[in-house]
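The structure appears below as structure tokens.
Note that this complex is displayed minus one protein chain, with the remaining chains in position.
After this line comes subunit A, so read on.
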Amino acid sequence: MKALGSSGWKGPVKFRMPTAENLVPIRLDIQSEGQRYKDAFTWNPSDPDNEVVVFAKRTVKDLKLPSAFITQIAQSIQSQLSDFRAYEGQDMYTGEKIIPIKLDLRVNHTLIKDQFLWDLNNFESDPEEFARTLCKDLGVEDPEVGPAVAFAIREQLYEIAIQSVASARESRLSKKGRRGSDHGSASKASGLSMDLVKLFSFKSSVVRKRKDLDVYEPVVDLLTSEEVDALEAREERHAR
């Protein structure tokens, strides 16, 4: 047990998205002049900064929004990018982390609910590939679902990466000397990760327990227009 634990500990890694492509999820929600613009997409932070303005102009032109949106969109994207970049210099611990990722989104008429395990340590993982395969396998016809799924996954990964940076900072501040096993316990305490050891020990089997089966199954629902309207109204009420 102990040997396994220590082998699981990895040195601190420079912060980045734990995916093959270091893409940042960007969410926009801008209201101005009575119009509301909501959007979510992924951005590559290594692209030059002038791309932000180009993108903002393009979007405003395509969606025929008032031109006041251009600066607001550009600013919002820039601030999210600089937040991301601020994290970039710092260390994060990844450890042996397998986390459950939950999807619960509605895109136009399609509702998707799903939960699956994701290996945070796998820096070759590709949420885009996963989203494409998911939509293809589930026969989702609406092409806007794919990007939304990829975005949701990325957002959650981003959150967790930020948390691990914060926890790394904390552990460094509080416990100056001993890191390894202490950090392992800290991450377990966060409750998100699963203990690999427990999962794959010879006592338990890899097969999922019955009660978890429903949770881990993807569900796709096609809604009618009235249901969509009802849901939207409810969301707005919650937002307020």
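Methods note: a contact is a pair of C-beta atoms (placed from the backbone, for glycine too) under 8 Å apart; a residue touches a chain by one contact, two chains touch by 3 or more; residues count from 1.
Following the convention adopted for this analysis, contacts and distances are computed from a predicted model.
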Note = Per UniProt, and picking from "Kv channel-interacting protein 4", "Basigin", "Alkylglycerone-phosphate synthase" or "SWI/SNF complex subunit SWI3B-like isoform X2", the hidden chain is "SWI/SNF complex subunit SWI3B-like isoform X2"
Query = Which one, A:A74, A:L120 or A:A150, makes contact with the chain that was left out?
reply = A:A150
Inquiry  = Using the touch definition from the top, which of A:D47, A:E159 or A:E235 touches the missing chain?
reply    = A:D47
Key: Among A:E124, A:D214 or A:E236, residue touching the chain not depicted   = A:E124
Ask   = Tell me, which residues in subunit A touch the chain that this view leaves out?
value = 20-21, 23, 41-44, 47, 51, 54-55, 58-59, 61-63, 124, 126, 128-129, 131-132, 143-144, 146-147, 149-150
